[in-house]
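Removed from the display is one protein chain of the complex; every other protein chain stays in position.
Entry: chain A
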Amino acid sequence: MISELTAMLTDPLMQRALLAAILVGVSAPVVGTYLVQRRLALLGDGIGHVALTGVALGWLVGAAMGLVPADVLAIPGAVVAAVIGAVAIEIVRERGRTSGDLALALLFYGGIAGGVLLIGIAGGSSGSLMQYLFGSISTVTTADLVLTVVLSAVILLVGLGLRAALFSVSQDEEFARASGLPVRALNIAVAVVAALTVTVAMRVVGLLLVSALMIVPVAVAQLLTRSFRRTMLVASVVGVVVCVAGLTITYWYYLSPGAMIVVLALGVYLVISLGRAVVVRRRPHPAHDPHPDIPDDLELDATGRPGKATTTTGPGGDTCNA
């Protein structure tokens, strides 16, 4: 067991994969926290679809330029397309919320269909897209790793450095505007950082599951915390744990690491929400009174008819405790 673990940790392929998994595990939930707060939990999925067109476009350009391998520009292509797509989605959202939903849907379908068509034109098959759709963490190269490190640093710098401002804009845009905050710039910052997260996490879990890594750890954290900072911290811890655990399991069992990571995250969510339900049920008085200091303004006699108003009730409120 120990020797197998040592073998895993000294395998350079696995070292790179683990490092990528840790970086993604930390940074994806940071961005996901803002997306959930903005009720844009599905934004990551939308960006993922658009990024697929970017992958195919990068492939097409690479093939046209005769680069070897042909997909060397796939990830830069994904970064560019994801950023453009995310900013476009943000502009649509800002213009008007009612039609935004539909516009997003159109963008998603365009992203997938465009990707499949372009990859065909580039001389690949839709099968070539599989590693982007479902991840290929075991094929992370040193160059990939460098890009992952740089992009993760940008994501964490923006996501943590501007936390208060992004919280304000995500919590109450109207107040943020009247505070003088650069609301549009901050919204675009969230969109761009979400796009970078999608492209970074693409290698680990694949475009179709990217959003799960941004959202599910946040959903877990929400069950356990009452402050925003703590939610973000717990979400990142959950993200790292499931990424490393999922990757480790699939080192020994031939299963998709991306799918394993997401299933583990969902499992954690299930266990914690069930455990929480049990704990809450065991408490003697689960429903707490949000107005403990309010005196009742009507006195009721035993027959239930309204009596005269009273001001003599103390804290706790009830005038007629049985």
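By our rule, a contact is a pair of C-beta atoms (placed from the backbone, for glycine too) under 8 Å apart; a residue touches a chain by one contact, two chains touch by 3 or more; residues count from 1.
Operating definition for what follows: contacts and distances are computed from a predicted model.
Peer 1: One chain isn't displayed here; going by UniProt, is it "NADH-quinone oxidoreductase subunit H", "Lipoprotein", "Ni/Fe-hydrogenase, b-type cytochrome subunit" or "Metal ABC transporter ATP-binding protein"?
Peer 2: "Metal ABC transporter ATP-binding protein"
Peer 1: Sort through A:S170, A:T199 or A:T248 and give me the one touching the missing partner chain.
Peer 2: Considering all chains, including the one not shown, the answer is A:S170.
Peer 1: Determine and list the chain A residues touching the chain excluded from the picture.
Peer 2: 33, 36-39, 161-162, 164-165, 167-168, 170-172, 174-182, 222, 225-231, 286-291, 293-294, 296-298, 300, 302, 304-306, 317-318, 320-322
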